[in-house]
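Other chains of the complex are left out, but the ones given are in their true place.
Letters A, B and C mark the chains as written, and numbering starts fresh at 1 in each.
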Amino acid sequence: VLFTESRLSLAVRPNDFDSLGHVNNAVAAEYLEAGRWDWLARQGLAGGRQVIAVVSRCEIDYLSEISSPSVEVHTVLDSPTESEFDEDALTYRARFRQRIHVPDRPSPAVDALITVGFLNAEQRSLVSLQDYLAAAVPR
Amino acid sequence: VLFTESRLSLAVRPNDFDSLGHVNNAVAAEYLEAGRWDWLARQGLAGGRQVIAVVSRCEIDYLSEISSPSVEVHTVLDSPTESEFDEDALTYRARFRQRIHVPDRPSPAVDALITVGFLNAEQRSLVSLQDYLAAAVPR
Amino acid sequence: VLFTESRLSLAVRPNDFDSLGHVNNAVAAEYLEAGRWDWLARQGLAGGRQVIAVVSRCEIDYLSEISSPSVEVHTVLDSPTESEFDEDALTYRARFRQRIHVPDRPSPAVDALITVGFLNAEQRSLVSLQDYLAAAVPR
């Protein structure tokens, strides 16, 4: 199956912390991107160079501070769903649901919805998720 | 008046670019934070150490790629409005409307709504915008 | 014993790459800092808040490009040596030898000598390594 959840453990680096002593909100967006790359890798794919995925929208809720030495990023494809994806219609957007967890806490510290679009890298024109997957290289 | 728009010009640094050759989406969140600090400075204030502002939610639309050598970050306070702020009721959230512009383009490359809350730094408890402004130090 | 080598495995994040498609030289300095924190943790210590370690000099040789999904940072205390440290004389500098390795390559990609000094955080005055260790908190 294509749509397996990814759970990526990441070390928090000293300069992820800002002057308030917690992980900066912009750094959380870096963790989320690492999670999406890991999700792709778990589907057996790596991003190609001809067709690229770019973030078109993010909605991120910061629910609690992160000051732990590591985090775990959970990533699932939220849309299209597996049934939607089976249809013939091309899909021009994919949306990921991502959560950042810290050790020993059941509820996530960050809850995010990240929408990506797909571009032909040379022509800078929009293409479909199907084009993206076709151009992705097996790992 | 408290609520003046800030327009901050920022140099784009070489390592703001990612392997796709444009400014990474997480870096745009850094630009937005610089814009909010500048907004505060333009109100004649700097963040204090007792009461701190933390991002509780961001919604960011990435409308076009950024590959220019500089950007301009526009920041206004979206909520509370000036009339809302005059009321006696305490305000526990502030929301900023921020746009990132690149040179010679009328429409923004990034359009964002950033909600911040306020914390007593020692007690880690929620306080109001009014508490935050009272604790902020004049620049 | 105080002076154990640390070997820290770190995930390379997507935005560690710059527009040339390899890990940016400034990001390697972040990896090194993560390595030094891990070294400290392996000695059973965490940095305190009263006495802090600050980098006073770095010499970094970039021997080969990093484009792997992970790296391993090796950190040893180069100076003072264990015998020097046993003496009564206070030590005002510590120097770490650090190497960044990529998977499946015997020789390091980065070879670095990092010198740190110690500061009393409040007074901003130089103190000794002995003061630093005394103020460090057990993990």
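In this section, a contact is a pair of C-beta atoms (placed from the backbone, for glycine too) under 8 Å apart; a residue touches a chain by one contact, two chains touch by 3 or more.
Please read these numbers as outputs of a predicted model, since none were measured by experiment.
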{"item": "Where 3 copies are displayed, count of copies in the complete assembly", "value": "4"}
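By our rule, only the chains that are shown with their structure count from here on.
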{"item": "Inter-chain centre distance, chain B versus chain C - centres from mean C-alpha coordinates, in Å", "value": "33"}
{"item": "Between chain B and chain A, distance of the C-alpha-averaged centres to the nearest whole Å", "value": "24"}
{"item": "Of all residues in chain C, the ones touching two or more other chains", "value": "14-15"}
{"item": "Residue ranges of chain A in contact with chain B within the complex", "value": "20, 24-27, 29-30, 33, 52, 54-62, 65, 121, 124"}
{"item": "Chain C residues within the chain A interface of the complex", "value": "8, 10-11, 13-15, 30-31, 33-34, 37, 41, 69"}
{"item": "Complex interface listing, chain B residues touching chain C", "value": "14-15, 17-21, 24, 26-27"}
